[in-house]
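First, the structure itself, so that you have it in front of you.
Every protein chain of the complex appears in place save one, which is left out.
And now, subunit A:
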Amino acid sequence: MTTLAHSLTDSGTMLRRQLLHLRRYPSLTGMLIGLPVIFLLLFVYVFGGTLGAGLGGDRSAYLDYLTPGILLFTVAGAAAGPAIAVAMDMTEGIVDRFRSMAIARGALLTGHVLGSMVQSFLAVLAVLGVALAIGFRPNATALEWLAVAGMLAAISFALTWLAVALGMAADSVETASNTPMFLSLLPFLGSGFVPTETMPTGLRVFAENQPFTPVIETLRGLLLGTGIGNSAIVALAWCAGITLLSYLWAKRNYNKRAAR
């Protein structure tokens, strides 16, 4: 077998390991679905009347506005999973076992990333299901749905690598479970829940230029037909940048920690 074939086989094996973990602990996935669903219901039914009026519509208009942000909130929340899982692996002897075997170097981390993306997608589907059930009415074509999936995959890939890097950099599992939390805040400090125009200047500048906003605007445009402009390009650039830096950081830490 060639190196590439080995790499694929081993990554597949490591992905199966992660899927077994998911199956053994469905409560974690449940939590990753539960929180965004609660936020969705809270914002639509408690704040939605007022916020919808602020947008010049009603509660159902706010549901449409909110859903893309909630989807991203779901993806961001799911990033806590791999951070914890990686930190757990690093504190146990099993990583030494893997490293003393002739397996493809990147396979362990790739398994974590792919497993976490599967988890993210399950969560996104569940949250989207709830949104549709309570009246979310997107007008996306099949092609646009595909683009939505692609956009979510790209940001999920980027955030998962970031989480893997954070998990690798954390000294303990507790730290690893806390550090990715700031990701869940970012949709609030962007265009996820309310338009950025109403924010004070300093915050507005941040909100309009942080990576989540172009992702939300792209999703919103694809799902609801609002203008996308250059958001898609900016979003993809952010995803690529975050992925690359996180990948390098994670890999560097993996080699460094392993060599202690």
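Rule of thumb we're sticking to: a residue touches a chain if its C-beta (ideal position, glycine included) is under 8 Å from a C-beta of that chain, and two chains touch if they have at least 3 such contacts; residues count from 1.
Please note the rule applied: contacts and distances are computed from a predicted model.
J.: Looking at UniProt, which of "ATP-binding cassette domain-containing protein", "Aldehyde dehydrogenase", "Ion-translocating oxidoreductase complex subunit G" or "NADPH--hemoprotein reductase" names the chain that isn't shown?
T.: "ATP-binding cassette domain-containing protein"
J.: Who touches the missing chain here, A:L41, A:A61 or A:I103?
T.: Per the contact definition at the top, the residue touching the missing chain is A:I103.
J.: Where the complex has a chain not shown, which of A:D58, A:E92 or A:E174 is the residue touching it?
T.: Touches the omitted chain: A:E92.
J.: Could you please point out the subunit A residues that touch the chain left off the display?
T.: Residues touching the hidden chain, for subunit A, are 1, 6, 9-10, 13, 16-17, 20-21, 24-25, 92-94, 96-103, 258-260.
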